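Just one protein chain is left out here, and the rest sit where they should.
Residue numbering begins at 1 within each chain, and the chains themselves are lettered A and B in the order written.
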Amino acid sequence: MHTGIIQKKVVTMTLTKMPAITKILFSMLLSIMLFSNVQAQDGQWLDKLDLQEYKNKVVYIDFWASWCGPCRKSFPWINAMQEKYADKGLVIIGVNLDADVEQAHKFLEKTPAKFKLFSDPNGTLAEQYKLIGMPSSFVLDGNGEVRHRHVGFKKSSVKEYEKSIVSLLNELKTK
Amino acid sequence: MKFVLFTLLLSTVLVSGCSSLGVKPWEKDILARDDMALESASMDSSFDDHIYFSKEASSGGKGFGGGGCGCN
Partner (left out) sequence: MKNNLIKNSDTSTAKNTGVRNLLKTATGCLLGVTAVAGAQAASGEGWETDVALLYYSETDRVSALEPAIATKKTLDDDSVVGFKFVFDALTGASANGATASNSPQTFTRPSGNGTYTAGANETPLDDTFRDTRISLTANYQQPLENRMNKVVWGANVSNEYDFLSIGGSGTFMHDMNQRNTTLSLGFSFEQDSIKPVGGTPIPLGEMKAQGNQVRTGDESRSIVEMLVGVTQVIDSKTLMQFNYGLAVSDGYHNDAYKITSVVDANGDNVSSLDAGSLDNRYLYENRPDSRTKHSVYGKVKRFMGGDVADISYRYMFDDWGVASSTVDMHYRFNVSPSWYVEPHVRYYSQQAADFYNTSLTEAQANTIVATNDDLTSDYRLGDMDATTVGLKFGFLTPDGNKSSIRVEYYNQTGTASQVIGNQSSQDLVPDVDAVIVQYNYSF
């Protein structure tokens, strides 16, 4: 996101000095770069979580919190999964359970998320999914049914977690 | 011997009564803090244990883990 600011500054500076057409082309090019950078980087916070929006997608819901050590270890892997399978129909939503969402923001500064985020400070969604441990993940198939659940995150188990995603993505293909 | 039996009975009562105590897995933010760990200063504790063991007639009794973020 360093590039985001620099690009913005460059855009404003050059816009004042270049001839009209060059300005337009230049700003279009930079906007595309800005926009695509943005898409590839920080997670976006959803205002509401409506699973209907993700029909025919495999949804991986990951419950996390800033104070959870294994959550910090899981983010690089979750980011990698989102990037690897986004175009195959995987949507990852990280549901944050910090009572004070400011703590989540601080966490994300050091450990960024490249997937969608949703704040559940009162644990309503956690209750709904009957969470028994932190972190917890639920993998939903194309029909929105919970097909896999994992409690905890261990680097040594990532192959197993990935398998559960891939098997459901393959189901999408055969539809 | 009576003392040992009493202690075991007390701990059984405590453990069974304890099933209703506690918090949800996502409510452990404070318990996950470093300063809320049972052994939050283990170097200090082990130095102290060694000093008091050399100067007094008692030793040990202190315990193990539990508490914390309860993750994984």
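In the analysis below, contacts are C-beta pairs under 8 Å (C-beta built on N, C-alpha and C of every residue); 3 or more make two chains touch, one makes a residue touch a chain.
Given the structure is predicted, the values throughout are model-derived calculations rather than measurements.
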Selected from A:I93, A:L108 or A:L140 as touching the chain missing from the view: A:L108
Interface with the unshown chain - residue positions in chain B: 3-4, 7-8, 11, 14-15, 18-19, 21-25, 27-31, 33-36, 38, 40-44, 46-47, 51-52, 54-67, 70, 72
Interface with the unshown chain - residue positions in chain A: 1-2, 4-5, 8, 34, 38, 41-42, 44, 69-70, 72-73, 105, 108-110, 132-133, 151-152, 154-157
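Here is the rule we go by: only the chains that are shown with their structure count from here on.
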List of chain A residues in touch with chain B within their complex: 63, 65-71, 97-99, 103, 123, 126-127, 131-136, 151-154
Chain A partner contacts - residues on chain B that touch it in the complex: 24-29, 32-33, 69-72
